[in-house]
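To keep things clear, I will list the structure first and then write my remarks on it.
For this depiction, one protein chain was excluded, whereas all remaining protein chains were kept in their positions.
Chain IDs A, B and C follow the sequence of writing; residue 1 opens each chain.
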């Protein structure tokens, strides 16, 4: 990017005498700001409907290529999953109104509580802030997960906002994403097992799996490779769910005693921290165990 | 962030024999994905009106604090401005339909051509992608501009989308931002001159400038500090405008001659590159010199 | 409105011989329809968020003037209220997905069930159809309520759409309108009693009521005019609520007997009809008695 100072003068001559006309803000021009301010009225209000959960979902842009260029292990790369979760935590810590986040593969969904008034519920602000914080965190924390392996270029994520009026709808949304995780991971697990252990080419593996059902895939793993899919790592089968949890923290403070001697005192403080789970969120069990996540919608 | 595998078992006992029921995707559950897919219908279409310029503006989140924590020089930090422009260029190179971008301070505006069909003109996709690419680039290129000074935490930018139906409206939008740059920079220049050279406290400087007009501020600079505001760096007075320009590149290639000897041949290729300007874009001159930026709107 | 056929001819002469060029659709022009069809893409999708109640509220345009020109009795004109309710019923009968409607003064609100898919939930279609059907009905049924008194000009109503995600929100919306009815009607009742029976001018009556509370207004009615506000007609105090109710209808049919003689048979059929109520809908009682109106939102 060359930087050129293109303030051009009327007669083409640069001199101290001749005023750079095009570059000179006369006071009348300065006044002009008010003349231009009408353009603000072209902004439209995109306030999210009240009393609905606001979901922001991010998806990696061209992450197929990105994962190959950065040599992600197949079918799952724990460094990459860890970095996704770390970036998601960074988003949650910046935006406390997020009550739950769920991620798998190169996507992450963030749920704002239904009564949230962050950014006055303006959809554009909410989704761009989530996309921005996530993306800068992804680069910032890269080293924590990939060590000396360099990040080759800044990655991109796009996002969207979806509203859910009822607890049922929200739970169904999260179930939809987890069901998607399950289906993809089962497929990928069998596919890469066929390639890595079964010594099939990728084309052969694809051919082999065409038309198979979940039961068929489980059977291939079990009978041919002695693998029980249910013993695969939960993080791969269930994705990552982040929620806020109270956490008791014991800190040791030194205080002065009556005779001026120093004493250690243990103080317990309660703090909300982001906790990661890799479990089923489709059934009611998770929601019963964490009944404070969803708000009663007063119906 | 502690990672807990909370697949809980029905009888509360963890054992290898008993199947973790809540964690087990039966095939009937797998089928369930279709049951949940209705939630997709809650997404709303946010296609931008056709034949309008689409402007995405990003603003730094809490950059006042960010600039202090990272010891930005006052009133302008050229490293920070350079990093903003570098990140903006990264956005433009990712999204070729951006015809012009304008930045100043901690904000940057990106203009998509009126006929653009990127992401099917979906506002959410456009703005989150710009916000994401800009933010990851900001962290990625930090070192190029700040060297060994560490980035303390991942910064955030929020964004919005505004549509402009006519060339006049778009030019007025950009003029509005440049007039804003002028007003703020004049103020900051005088303010920090009073503090840094005039040895006023910040409170005194603020007091001194209360109610002053542009002419008064120019006068303070000139009569008290022998400074002509118009000689201040253009990048500070005018901000940064990025556009695409054709650039002839001469490359040398070796070819084989008739007698098999090697010859050097010079080949000139035309390439579009992002060019930075720091000039007035309020007057018509800039637009006449770069008449290919704006499209005729066929009226 | 004069009707002029202004197909003008190139040479300015009207003649049978010379072809009216501007008016001639050549086949190439006809083809043009496809050329213009791109304009359809400027329509934006305005689908209402799923699983929310859709409320369309209509308000009379300039009904203050309209009511004076048509000599409505003060403070309430039962003919006008009857015509409003009749028009609202006409809307409900056209759009069966409306589960409840509430009206007072010159306004009427229509509530579509949360699972409605009428017009694919397109807000523009829903509200314009309600506004249109109501307005044509108002003119159509005028005579039924105003007899020989002529309608002087076609009245206008404007409308809006509001979404409510929960049963609580919807009930609060209706309560808001009924509380508005109460406040206005109490005021108007006292005001017009002061004018009509107390022989105050309208200015004096307004002055008298300035700053008074509900209790004060009740007291004026009771102590000065021996009126108990609670004995005023319910239609005026509570407005009009329309809901669907099952109604058994006994019809008499003639059938042929074994010996060919004719016999009367009574057949009872169940039919849904629109029923009007003038009662409190703020408390829970109404909703308990008509528990089928609101849907469970599955939370």
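Just so we're on the same page, contacts are C-beta pairs under 8 Å (C-beta built on N, C-alpha and C of every residue); 3 or more make two chains touch, one makes a residue touch a chain.
Fair warning: this is a prediction, and the values are worked out from it, not measured in the lab.
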| item | value |
| --- | --- |
| Identified contact with the non-displayed chain, of C:99, C:163 or C:190 | C:163 |
| Options C:200, C:227 or C:279, residue touching the unrepresented chain | C:279 |
| Touching the absent chain when the full complex is considered, from C:43, C:68, C:224 or C:249 | C:43 |
| Interface residues of subunit C (partner: the chain not displayed) | 1-8, 19-20, 22-25, 27, 29-30, 32-33, 35-40, 42-44, 58, 61, 85-86, 89-90, 94, 119, 123-125, 127-129, 131-141, 151, 153-164, 169, 172-173, 175-176, 179-180, 182-183, 213-215, 230, 234-235, 237-238, 242, 273-280, 282-283, 285-286, 289 |
| For subunit B, residues in touch with the removed chain | 49-52, 163-169, 296-299 |
| Subunit A residues touching the omitted chain (full complex) | 38, 41-42, 44-45, 47, 49-51 |
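As a working rule, only the chains that are shown with their structure count from here on.
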| item | value |
| --- | --- |
| Centre distance in Å when subunit B and subunit C are each reduced to the mean of their C-alpha atoms | 50 |
| Centre-of-Cα separation between subunit B and subunit A, whole angstrom | 20 |
| Residue numbers of subunit C (touch at least two other chains) | 49-51 |
